[in-house]
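Submitted below is the structure of interest, expressed as C-alpha cells.
Every protein chain except one is present and positioned as in the full complex.
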Amino acid sequence: MTEGEPLFRLDWVLQHLDMLWQRIGEHILVTVIAVAAGFVISFGLALAVRRYPFIYGPILAISGILYAIPSIALFVLFIPITGLSLLTAEIALVSYTLVILVRNMVTGLRGVPPEVIEAARGMGYTDRQRLWRVELPIAMPIIVAGLRIATVTTIGLVTIATLIGMGGLGYLIVNIGVQRRFPTATITGVVIVVLLSTAVDLGLQLLQRRLTPWARAHEA
Amino acid sequence: MTSSAAVVTLDHVSKRYGPAGTPPAVSDLSLTIPAGEIVVLVGPSGCGKTTTMKMINRLIEPTTGRITIDGEDVMRLPAVELRRRIGYVIQQVGLFPHLTVAENVAVVPRLLRWPETRVRDRVEELLDLVRLDPATYRDRYPSALSGGERQRVGVARALAADPPLMLMDEPFGAVDPILRDRLQNEFLRLQAQVRKTIVFVTHDVDEAIKMADRIAILQRGGILAQYDTPDAILAEPASEFVSRFVGADRGLKRLSLGRVRDLALTSPTTARVGEARADVRRRLDEAGAEYALLLDESDKPIGWIERRDLSGDDGVTPDDATPGSPTLQPESTLRDALSAMLGSSVQLGVVVDEAERVLGVVSVDAISEVLRAPAATVR
Partner (left out) sequence: MDFLAQVLAWFTDPANWTGNNAIPLRLWQHLSLSVVSLAVGVAIALPIGLYIGHTGRGARFAVAVSNIGRAVPSLGWLGIAYPISTGLFQRAGIGFLPAFIGLVALAIPPIVTNTYAGLRAVDDELREAARGMGMHELQLLMRVEVPVALTVILAGIRVSAVAVVATAPLAALVGGGTLGAYILQGLALSDEVRVFAAAVMVALLAILTELAFAWLQRRAVSPGLAAAGDASWVEPPQLPAGPAIVPS
C-alpha cells in the first residue's frame, strides 16, 4: 500500500463493476458445482448407509480425516495429479461438503420415529415410497440445515482456491488486494463474500420453511 | 455430631415477584419452626412452598417481613456465609458431575477451609451415616450412582458442615415410590440421630404426614391454611381447603400416625399343641370367646382354632388351626394393622416381639376407637 492510499475507494468499485460481476459469477459457479456434486454423492452414500448401516462408521472416519486437512493443503495436494485446474479445486471443495451433508442426511433419516416407519409399513408403502413420501420429508429440515452449512462453508473456501487460480472473489482479496497492496479490493471482496453467504443462508432458510410447513410449530 | 439445632421464625413475610399490585407468591406468612423438628411445607403446585424455603437461605429475598435463625435476621448476614451454615438439598439433587462422591460431600467444608484431614474424616463419617460404604463409593462419580445413592450423597453433602438447619425441596421427588419409602425411613432414622431443624418441602400429603413433626399447609398465594401436628390436622382440619387437600380418607391417614404399641393389648385364650380339647373348650367358655390361639413350644403363634372344631377328646394338633394369620409388630402402623386384620378370617391382630413370641392381640374395635378420639391421643 502506497503512502496516502485510502482504505476504500468507491470510484474504483464503480469503475470495475463488470469485473466484479464476472468474479461473482465465477465464485457462484465453483460453489454450485461443488455443492451439487457433494449433494448427489452424499445422497448416494446416505442411501447406502440406510441399507447397510455398518458402512457409516468407516465413511465418517474417512470424511473426518479429509475434514481435518487444512484447505490450503488440500487445494494444492492434488496439483501433481490434476494440475492447476477446476477439477483440483472441486476435489477439495466436494470433500468438505461430504462430511457435513452425509452426517446431516443420515441423522435426518435416522431421526424418523420408528412408529412412523411402522405405520408406513402397515399402510402398505413400498420401501421406495416410504423413503420419498415419509422419511425424506421428515428428514428435510435437517438435510436443508446441512445444505445451508455446506453452502456457506463452500462460499468461504472458494476464496482460497485463488491460490490455484480458481478463486472467484478470492482473486480480489489476494491477488489484487493483498499482493498489490490495494485494500479497496480486499474489502470489496470480503464484503461481497459475506453478503453472498448471508443471502444464500437466508434463501435456504426460507426454502427450508417452505418445504416443511409442519416444522414451524417446533421451531420455538 | 451435636451442633445444636436452630429455631427459625418467619415474621409477616411476603414475596411478590412482579411489581406492586401483582398477586404475591407468598403473603404475610408467619411461622415458628422449633429447633430439632421436621417442618413440612405442603400444598398444591405453585402455592409458594419453594419460594418460602428459598427465602430462608436468601436464594430469594423477601419483599417484606423478617426471617430469623436463632434470633439473627438473615438479611443482616452475608448471603454466602448464611448459606454455608444451612444444609440444602434440592429435588434434582444437583450433585456436581465433575467431582467424586467424596469431593461432592467435601464442598462446603472446603469452602469453609477446613484442614484436609478433618475434611477426609468428615466425609467418611457422613458416608457411613447415609449407609454408603466409603471404600466403595468415595471415588465414584455421580454418573456411576443409582438414583437412591445420589439422593443419599445429596443428603450427606448437605450435612457436611454439620449445619443446625437443613432445607430440603422435594428431596425424594425424583425417585420411584418404593425407593422413596425406603429413603424416607432412612432419613427419619438419620434425623433421630442428628436432630437437625429441617424445613422439608413436598406436594405429597402422605409424605408430609409421614415425615413431619409439624405441617404447614399453604394455599395458592402462599397463604398459611393450617400449621399444626399431622395428627391435629387430620383430626380437625381448619378449613374446607385443608380437609379437601388432605383428602376424604384422612381418617385412614391418621391411622398411619399411630403405632400398634400405642394400643392396649388384650390377652387371647391360648392353646398348646397336644393339650386336651376339652380343656381348651373349658377355657373358651370361661373367657366367653369363640377362638383360641394355638402356640408352639416356644410361644410362637401357629393359628386360630374355632370352638366348633374342638369337638372330641384327643389332643390338639397344628392341623386344627387356620394358618396364615398375619402377625404385627409393636412398630407397625395402625393402618397396616387394620389392613392385615381385615384380610384375615378372625379380624384380630396377633402382636409379636422380635423373637415372634406373642405379646397380645388387638381388635378392629380398638383401632376404630382411636379414630373417634380427638387429636393428640395417638403418637
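So that you can tell them apart, the chains are marked A and B in the order they are listed, and the count of residues begins at 1 in each.
The rule is short, and it goes like this: contacts are C-beta pairs under 8 Å (C-beta built on N, C-alpha and C of every residue); 3 or more make two chains touch, one makes a residue touch a chain.
Since we're looking at a predicted model, the values are computed, not measured.
Touch, as defined at the top, links the missing chain to these shown chains in the whole complex: A, B. Within the set B:K49, B:R84, B:R180 or B:K210, the residue that contacts the chain not displayed is B:R84.
Contact with the chain not shown here comes from a single listed residue; of A:W12, A:F43, A:Y67 or A:Y125, that residue is A:Y67. Interface with the hidden chain, as seen from chain B, comprises residues 57, 59, 79-86, 88, 90, 92-100, 107-108, 111, 141-143, 157, 167.
Chain A meets the missing chain through residues 1, 7, 67-74, 76-77, 79-80, 96, 99-100, 103-104, 107, 142, 145-146, 148-149, 152-153, 155-157, 159-160, 162-164, 170, 173-174, 177-179, 181, 183, 186-187, 189-190, 193-194, 197-198, 201.
Keep this in mind: only the chains that are shown with their structure count from here on.
Between chain A and chain B the centroid-to-centroid distance comes to 63 Å (mean Cα coordinates, whole Å).
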